[in-house]
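What follows is a structure written as structure tokens; I'll ask about it next.
For this view, one protein chain was removed and the others were kept in their places.
In this document, chain identifiers A and B correspond to the written order of the chains, with residue numbering beginning at 1 in each.
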Amino acid sequence: MSHEYEIIIGLEVHAELQTKSKIFCSCPNSFGQKPNTNVCPVCLGLPGSLPVFNESALDLALKAALALNCEISTFSRFDRKNYFYPDLPKAYQISQYDFPVARNGYLDVVKEGETIRRIRIDRLHLEEDAGKLQHDPSGSSSYVDFNRCGVPLMEIVSAPDLRSPEEARLYLESLKRILLYTGTSDCKMEEGSLRCDANISLRPVGSKEFGAKVEIKNMNSFKAVQKGLEYEVYRQEKLLREGERVYQETRRWFEEQGITLEMRGKEEEKDYRYFPEPDLPPLNITAERVRKIRELLPELPVQRASRYIEEYQLTPYQAEVITSSQGLADFFEETLKGYRDAQKVSNWLLGDVLKLVNEQGGEIGVLSFQPVHLAELLSLLDEGVISGRTAKEVLEETFQTGKAPREVVQAKGLVQISDEKSLLNVIDKVLAENKGAVEDYTSGNKKALAFLVGSTMKHTKGQANPQLVQQLLRQRLDG
Amino acid sequence: MSVSRKEVEYVASLARLDLLPEEKESITQQFNVILDYIQRLKELNLSGVEPTTHVQQLKNVFREDRSEEKGRELLPEVLEEAPDSARGLFKVPPVIEEES
Partner (left out) sequence: MDYYKMSAAEAAGALQNKEVTSQELTASVLRRIGEVEEEIQGFITLLDENETLLEAEKIDKARASGESLSLLAGVPMALKDNLCTRGIPTTCASKILRKYRPPYDAHVVEKLKETGTVLVGKANLDEFAMGSSTENSAYYTTRNPWDTTRVPGGSSGGSAALVAAGEVFFALGSDTGGSVRQPASLCGVVGLKPTYGLVSRYGLIAFASSLDQIGPLTRDIRDCALVMDVIAGHDPRDSTSVPREKENYTDYLGRDVKGLKVALPRDYFEEGINAEVKKVVMEAVRKCSGLGMEIEEVSMPYTSCALPAYYLVATAEASSNLARYDGVQYGYRAAEAKNLLSLYKKTRNEGFGPEVKRRIMLGTYSLSSGYYDAYYLQSLKARTLIREDFQKVFENYDFIVTPTSPTVAFKAGEKTDDPLTMYLSDICTITANLAGVPAISIPCGFVDGMPVGLQVLGRPFDEGRIFQFCYALESLLGVRNQLPEVNVKRGG
């Protein structure tokens, strides 16, 4: 990337709130139902129907807002945003315009455990989601499914503080962590419960004025956001270099082609004619409500990570990965209650445990593999009851069956052979069978010892204590 | 203050009304009569007056977050009213808007 132009990016994130029912009616807030079956007169916008605001939607939005260090508005209200589109049954969206529930927050963007930048959040407001359109491949018709209408959304608008496409992606990752932590949104981009539009402009380095702002839509993953913005940087930079103009417009990201193209039609009118929603009385968000929600706020990922570094001497990288999900971090802390060595827990957790979790495709904490299991496994290792290799086997078994590691070790006869007498029998056999190696060893090739340890382990099917085997072999050979 | 025919056309496009030429003409005229009458408001000193968006003092009217399924029962009646539908979906002409 050149140093001629400064990149200015702002993100608008829409996150569905995890309520039980929709924002203005009692239809379930659920995904994947048969078209137009999760609807009622209110979310269908039928003539005569009226909205009633779901209190949980407010509380979840406030929780997210507090986690994003926002100021909560004492006075807030809903407004109507008027525009025509077939997925919007009332032809207006109930949203918030000049009195959002929260403003002026910030989010610390984290990269490999280090906070790299503080990004300001302009506002956080509530609104209702629209339905979904399906298009006939022949282009002759479109079809509307209103199921998603009225799902509660919060829109989180960042200030134009992001300075690179990578930063934009990292911002989203940090934001997602916070929303997951606070339990406000499940952030499933593939199901559309988290969506992101970006505004990007370039300006000559040192310039104070903003360049023409281009809005990019349809980026359906964090990677797509980065790639879309990277393409846009390239495109705008090329135009500017060639002395051409960048037009303010809305462009759509095409993932397969890896390009953005101007969107026609839909955005021609930005005259939304906002006005206060007469069907909904305003909100007075009391200090008492805010206090109660603040009490429910969990320790957030950034705080948690720095505590891990401080308290457990984890590396920033370890701390970031462990705190990337609340479930993982909880698992980590829970394990430490039964086993002290945080470094070992972290190594196992980030290594073999996560590998198995990913293979099983589940979520840590909800699988049958529990923190007590990991603590027990590590203790068995320390006690010398099992070898590292056996431990991996036990781990897998516990993952499959949910049986405690001690039980697995007993049942499968995996207890390490630490009995010198029986080991010496095996060793004598091994020495007799490997005369060549013995000679190599005595003639000074110390690597032959490793071979002999390996052979002994093989004979015991890995159940021998390797330290003990080595010690006994030396006694025999050197003695 | 008077409204031009061009403004009337812009407003009509915002409101998605395909007004006939004579409708545009008469609405432009009537607009000017009505807006002239509305000028009375301008004679008031409204600085410092709070706008009334809701006549009541109601605040924080909430619904408890409980869900109830109604859709399946409702669907047949709703679809019967649809001008065009297929497979339980509302059918519309292609969403490709012409530039006007």
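Definition applied: a contact is a pair of C-beta atoms (placed from the backbone, for glycine too) under 8 Å apart; a residue touches a chain by one contact, two chains touch by 3 or more.
Not measured: the values here are computed from a predicted model.
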Contact partner of the left-out chain, one of A:22, A:80, A:304 or A:373: A:80
Touching the absent chain when the full complex is considered, from A:23, A:44, A:57 or A:70: A:44
Interface with the undisplayed chain - residues on subunit A: 41, 44-53, 80, 82, 84, 86, 89-92, 142, 144, 265, 271, 273-275, 278-281
On subunit B, residues whose C-beta touches the chain left out of the figure: 3, 7-8, 10-12, 14-20, 23, 27, 30-31, 33-34, 37-42, 44, 46, 49-56, 58, 61, 63, 74, 77-78, 80-84, 90, 92-98, 100
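The rule we apply is simple: only the chains that are shown with their structure count from here on.
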Centre-of-Cα separation between subunit B and subunit A, whole angstrom: 40
Residues of subunit B that touch subunit A when the two form their complex: 13-14, 16, 53-54, 56, 58-72, 74-75, 78-79, 86-99
Interfacial residue positions of subunit A with respect to subunit B in the complex: 19-22, 24, 26-29, 33-41, 44, 46, 52-58, 77, 84-86, 133-136, 139-147, 264-266, 268-269, 271, 273, 276, 278, 280-284
